[in-house]
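A single protein chain has been omitted; all remaining protein chains appear in their positions.
When the chains are written out, they are named A, B and C in that same order, and each has its own residue count from 1.
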Amino acid sequence: MCRWLAYSGTPVLLDTILYKPAHSLIDQSLHARMGVETTNGDGFGIGWYTQTSGIDTPAVMRDVGPAWNNRNLREIAQHVTSPLFFAHIRASTGTAVQQTNCHPFRHGRWLWMHNGSIAGFHEMRRELCVAVEPSLFPGMEGTTDSEVMFYLALTLGLEEDPPGAVARMVGLVERTGRAHGVENPMQMTVAVTDGESLWAFRYASGGGARSLYYSTRVDSLRALHPDVSFLQELSDETRLVVSEPLGDLPGAWNEVPEHSYGVVRPGDDHLRPFVPAA
Amino acid sequence: MCRWLAYSGTPVLLDTILYKPAHSLIDQSLHARMGVETTNGDGFGIGWYTQTSGIDTPAVMRDVGPAWNNRNLREIAQHVTSPLFFAHIRASTGTAVQQTNCHPFRHGRWLWMHNGSIAGFHEMRRELCVAVEPSLFPGMEGTTDSEVMFYLALTLGLEEDPPGAVARMVGLVERTGRAHGVENPMQMTVAVTDGESLWAFRYASGGGARSLYYSTRVDSLRALHPDVSFLQELSDETRLVVSEPLGDLPGAWNEVPEHSYGVVRPGDDHLRPFVPAA
Amino acid sequence: MCRWLAYSGTPVLLDTILYKPAHSLIDQSLHARMGVETTNGDGFGIGWYTQTSGIDTPAVMRDVGPAWNNRNLREIAQHVTSPLFFAHIRASTGTAVQQTNCHPFRHGRWLWMHNGSIAGFHEMRRELCVAVEPSLFPGMEGTTDSEVMFYLALTLGLEEDPPGAVARMVGLVERTGRAHGVENPMQMTVAVTDGESLWAFRYASGGGARSLYYSTRVDSLRALHPDVSFLQELSDETRLVVSEPLGDLPGAWNEVPEHSYGVVRPGDDHLRPFVPAA
Partner (left out) sequence: MCRWLAYSGTPVLLDTILYKPAHSLIDQSLHARMGVETTNGDGFGIGWYTQTSGIDTPAVMRDVGPAWNNRNLREIAQHVTSPLFFAHIRASTGTAVQQTNCHPFRHGRWLWMHNGSIAGFHEMRRELCVAVEPSLFPGMEGTTDSEVMFYLALTLGLEEDPPGAVARMVGLVERTGRAHGVENPMQMTVAVTDGESLWAFRYASGGGARSLYYSTRVDSLRALHPDVSFLQELSDETRLVVSEPLGDLPGAWNEVPEHSYGVVRPGDDHLRPFVPAA
């Protein structure tokens, strides 16, 4: 299992979100509270979009040691500003600790990260890999279920219809799992973005999905906490989606209901039910 | 802070001691119970003596990631047999996560490892380094208090009189600390060996030294547990000294009293009071 | 491309073979002479068999940095003795620099290493992966052509008939390549062992296979060089197979002819033609 964080809104120094808050994601790499594991020290990754117009794809930095003692991560966080970024800390459930197994995964302008697992993945891996579109297959560089889920979603139309493609991917995994005798194979919170919109999913085949929270709209928070100066600097639409809450601001966090997904984008955000495709 | 383990006795596969027991040292890298930190993921090291006559110095393998996910450590443990070895898992208190800061440290036939810290070390580092014998100075490759303690002990006669040299080293650190306004600078459990005898120290300037345990003599344990087959394979004199107990055998562990040190060697072992030299 | 070395014979300290000779394999990691690349700094690996009866599988140590500056490799080499070991230094042709892409690869008692490449592998990877026996598929952890070749050979009977299985694997790769418009896909020198016999192959689909040498029988060398004391310590049957010659002993090295393979085993060794299976 893992922990992750997705930010969209007013451009901020990554440090502001990754290190500064009480119980920050970096702190969670040593001391997670809501995860299955308390330690997420098997690698990490960040992906960020720049505002410079000429650059097409997000930057991705991943490394295999723990996030909490990584000096390069701290340097990047203290010197890079971004309006949209992902961060992920990993607790391996057995697969190799290597950069290509660290999240976020990237395909063109898209980033993907995942917390959870596919029960019985070891046995299903070949079958799921074979279901990936042949032209996409060579892009898979690691051995995680998370990466295969991304490539299956790409295969099933992620770039045109993210919620539909994720629903089809989950449906495929569930059918494959059941064929292998695994009744409830999917356990996931997933974040995916094309650099403009951000989709976050919370789902588990048999219920009991991993924790997921989204932040209250900044204008509402500002009304609640008129004295918190940090909130003055953020646009109304700034939004965080996280595995577990950061900081200690009352009213700041809302649970994403199980079997639902949210869309964060310019204009109104939405929260909708998530149903795997048959 | 850190956790460590020292083994002396019947040659065993390292795996038997490092991975197999319940609450093994490798398990403690993720979930220590008695340390100040529960996670010891900032590097690790092992040092072992071979029985091949032609090799003069112990082997040392150290790496910067966590022990719990290191495949090379597991390979070595499953294929190397040794009658005397050290293992250490590190939780950095701020110094860089790099091989040269991992324990055990080696000088000729000697190995040294440490759990604890020198309060105010940052300010005292220069003064303590300068006190190291100039011909030994170039051997210091890292930036930990632990390595400086080793080189000070070598400077003060470790190779001739280990308990005396450690007492002089602690005395020097305490005097230096007090000159810098630190009343109780030393917090340590230390293991040191020349490949034949093993000395283990437990001391803190103001009391409250970190935990340290030694195993009960194997012949006594065998009498207590005649049905535990593993004990049949070990010589009477086999001994473990550990930061926190392994396994779940009743009667197996005894606390090293504060301000004392033990000697493990062929023939009778000894436990003696430890007093820093004025 | 890469460089490799396989040793079988009188148990020796790995250091004797890996570091001591002029133009040693470790030296070749910085300055290869006969390879396509002069630098082989994208990871390395060693695999060795112990003589301790209780251990079933060889040890494998692999790491991602260059061999020339790796301290753990040097420590292992200076403290481990083995009668049969493989060593490999890697120059990536694009695939990720990660432990799971380093050679040797292991399956049970078997070790495999490779120098060369499959032309057009990126396009063929999916098809070749799908040809791997489903029960073996989950064992593939990396993304190299070399590992897929090993798993195809295992699929095609490596454990029963190594030369036949390698011939079938090469035949399959050549047919697959031609279906993808690659006339001469295979370029390889391969070493494989079960811990008792050692097979070494030299082959390229269109000719021009990478360099491969085997050492002259020790009794012949001893007759040539009665004054070289090192030779006195080796059994007659001790044999090295290497990508490029080590040391500077006249008469010590013989080229493995293209399109042939050698078997090193107790009793007489053999050199035979290698023909891919139709």
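In this section, a contact is a pair of C-beta atoms (placed from the backbone, for glycine too) under 8 Å apart; a residue touches a chain by one contact, two chains touch by 3 or more.
Keep in mind it's a predicted model, so treat the numbers as computed, not measured.
Of the chains displayed, those contacted by the omitted chain across the entire assembly are A, B, C. Here the missing chain is touched by one residue of B:129, B:224, B:263 or B:277, and it is B:129.
In the complete complex, the residue from A:3, A:62 or A:210 that touches the missing chain is A:62.
Contact with the undisplayed chain is limited, among A:34, A:76, A:224 or A:277, to A:76. As for the chain not pictured, it touches chain A at residues 13, 48, 50, 52, 55, 59-63, 71-72, 75-76, 78-81, 99.
Of the residues in chain C, those that touch the hidden partner chain are 30, 38-39, 41-42, 64-66, 68-69, 71, 92, 96-97.
Contact residues of chain B toward the unshown chain are 95-96, 98-100, 122-123, 125-126, 129-130, 134, 137-138, 140-141, 143.
The rule is short, and it goes like this: only the chains that are shown with their structure count from here on.
Rounded to a multiple of 5, the Cα-based rotation taking chain A onto chain C is 180 degrees.
Chain geometry summary: the mean Cα position of chain A and that of chain B are 41 Å apart.
In chain A, the residues that touch at least two other chains are 96.
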